[in-house]
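Below, a portion of the complex is reproduced, with chain positions unchanged.
Here the chain labels run A and B in written order, and each chain numbers its own residues starting at 1.
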Amino acid sequence: MGMIGGGEGSLIGPVHRMAARLDGLTELVCGAFSSDQAVSSATGEREYLDRSRVYDTWQEMITREKSLSGDLRPHFISIVTPNHLHYGPAKMALEAGFHVVCDKPLCMSVAEAIDLHETVERTGKLFCLTHNYTGYPMVKRAREMVLGGEIGIVRKVAVEYLQGWLSSPVEKSGNKQAEWRSDPARAGIAGAMADIGTHAFNLAEYVSGLEVKAVSADLHSVVPGRLLDDDGNVILHFGNGVCGTLLASQIATGEENNLSIRIYGDRGGISWRQMEPNTVIVMWPDKPPQMLRTGTSFTGSGVVAPMHTRIPAGHPEGFIEAFANLYRNFAHNIIAQMEGRSNDIMADYPGIYEGVRGMKFLEAVVASGLNNSVRTSF
Amino acid sequence: MGMIGGGEGSLIGPVHRMAARLDGLTELVCGAFSSDQAVSSATGEREYLDRSRVYDTWQEMITREKSLSGDLRPHFISIVTPNHLHYGPAKMALEAGFHVVCDKPLCMSVAEAIDLHETVERTGKLFCLTHNYTGYPMVKRAREMVLGGEIGIVRKVAVEYLQGWLSSPVEKSGNKQAEWRSDPARAGIAGAMADIGTHAFNLAEYVSGLEVKAVSADLHSVVPGRLLDDDGNVILHFGNGVCGTLLASQIATGEENNLSIRIYGDRGGISWRQMEPNTVIVMWPDKPPQMLRTGTSFTGSGVVAPMHTRIPAGHPEGFIEAFANLYRNFAHNIIAQMEGRSNDIMADYPGIYEGVRGMKFLEAVVASGLNNSVRTSF
């Protein structure tokens, strides 16, 4: 693969590289890691890249790598830049014939999203959007249970994503991660909702198998001087009377990365928490709750979870393993495409459609938030 | 004390009696336990009451007991009937010179609530509304921390009360508890919001020390044929940009009695869960989270919690002990009044004001729910 963004100081760049490496299916061969040439070079060196394949700009990288022969050329480009630099590189890479992995949210607007969607469909290239939390085996197990009707008809969804790291104005004291996330020019129309709310939204749709039809949103910029939301509460309307709540906050002081989802059907309920990701609790009306656990050695975990697990139960798998499941499935799907095979289960990763959904959600949430929480469809 | 309601088959009657007995300050001396004479008698017998003091109606009980000499007469009347039978007995008991303990919600309307409030003020009698969850030592500790500024300025409140026992229409198959709770004539204008939502609301105001100014509510009658809400999501507006969420559901299949509260200030956050009530987790932005624990032997639990704890740390105290804290504080306050003393800390129990707040909340939530979740002040 080639990488755009992710130079020294990046949070998510190293995560992508570790995730890509973990299963031995992907090799980093080129990169435009930073707009700062020195940074890009240093990263290339640390990654033991051929100096000639470390580029100053992503445009140059795509242009040059496209011209290489097929066995040298990367199969896909991974885009790990701030939000405003997703659309351009993704579009150009797709048009140049590369598959694309892109960090979330997809881009800056629904219009851009639709254009990328069209581009993906037209070029026939594969696209993975790293809503990485769906890569956890127990998230996949939860989805499998819900879609299989094990908890009956879904009635209620409660999803939360709470962090505390922006509870003070750290963007003003040199925190690079906070700087771009709180800058509308680079982050887009939303702050916490874009950064983590879209993860929660994606998780809710993925596990429930339902689509949100409308939202009523209450958004806040709690820390004085901040231009984008850092806290928000959203009521989700899935249609047919199915409702839910989505809380996203980056000013929940002391919270680390507290993403959770609970879904209640008429025959059971499930609960999953990202910070202890190897357990799904399943609650029943008439028998004791069960703890479903990650692990290849364990029956009762359905079909999908074991395929996304690497070691026996009791050996905790974490964030990187879940992230790696996206890369692995994407790689398997590229291989399948090359070999002319379809690849059903391994095709399970978030893609361009999820990217469009996320942007629609964001625009609706912001519209509702600006308009006294009025119910807004999308 | 005398008791109205709480005959055989009652859920909450025995809880009140155990709570009243626990600390040896209160003795049950008379009762009108049921409108069914046989039931009332049987309960009186099980409680070893003098047969002459077991009554067929609450009116008769109040009238007769009022006329007894001071050392025989109960100091207070405890009302543990369904909602529609709170106002009448409470009013009559107060007017007859008895202090009153009453189950929640206070009554059927804000108008009734205001009238009771006025009656309490006029008669000078003491009034305790059994929002029992505020009786937990760690809830009191949490409030003490928040009011003492330990977590800084409050910014965000998330309270939930999830149960699953009404996820099927058990009111149609003989469940007495479900029958009256789903019957507007006995429960009032709301179902889950009245039964458990008011507990969550009271807890939010108690621990945060703030008052809710407005709500946006989304209410549902999920189980077909049910007339009152069995599920609802409320956005709470505390003013000054402080917001929160309140979830109350009785169709969260598999949930037992999952009440929790989290409050985030600008300097810390706290989290408490009723089902493991002896721990409050306190989160800090810059040091490890702490687990504050119930227990008289333990420093660091502040001033109030130890007064509401009976045994050293590690000996779990539960629902009945918390409930008993209300009765104990109420009894101490009656004694203080008799002895002409003020009794500050022991006066810490929910009273008539909290009852009025709860009814205002309920009417606002129902109004908002009926009006497309419009923000409704109260």
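In this section, a residue touches a chain if its C-beta (ideal position, glycine included) is under 8 Å from a C-beta of that chain, and two chains touch if they have at least 3 such contacts.
Values in this document were obtained by computation on a predicted structure and should not be read as measured data.
With respect to copy number, the whole complex recorded in this structure file holds 4 identical protein chains, 2 of which are shown.
Convention: only the chains that are shown with their structure count from here on.
Rounded to whole angstrom, the centroid-to-centroid distance between chain A and chain B, based on C-alpha atoms, equals 42 Å. By the touch criterion stated above, chain A contacts chain B in their complex at residues 151-152, 155-156, 158, 160, 164, 167-168, 216, 218, 220, 222, 231, 233, 235, 241, 243-245, 247, 249, 251-255, 262, 264-269, 282-285, 289, 372-373, 375.
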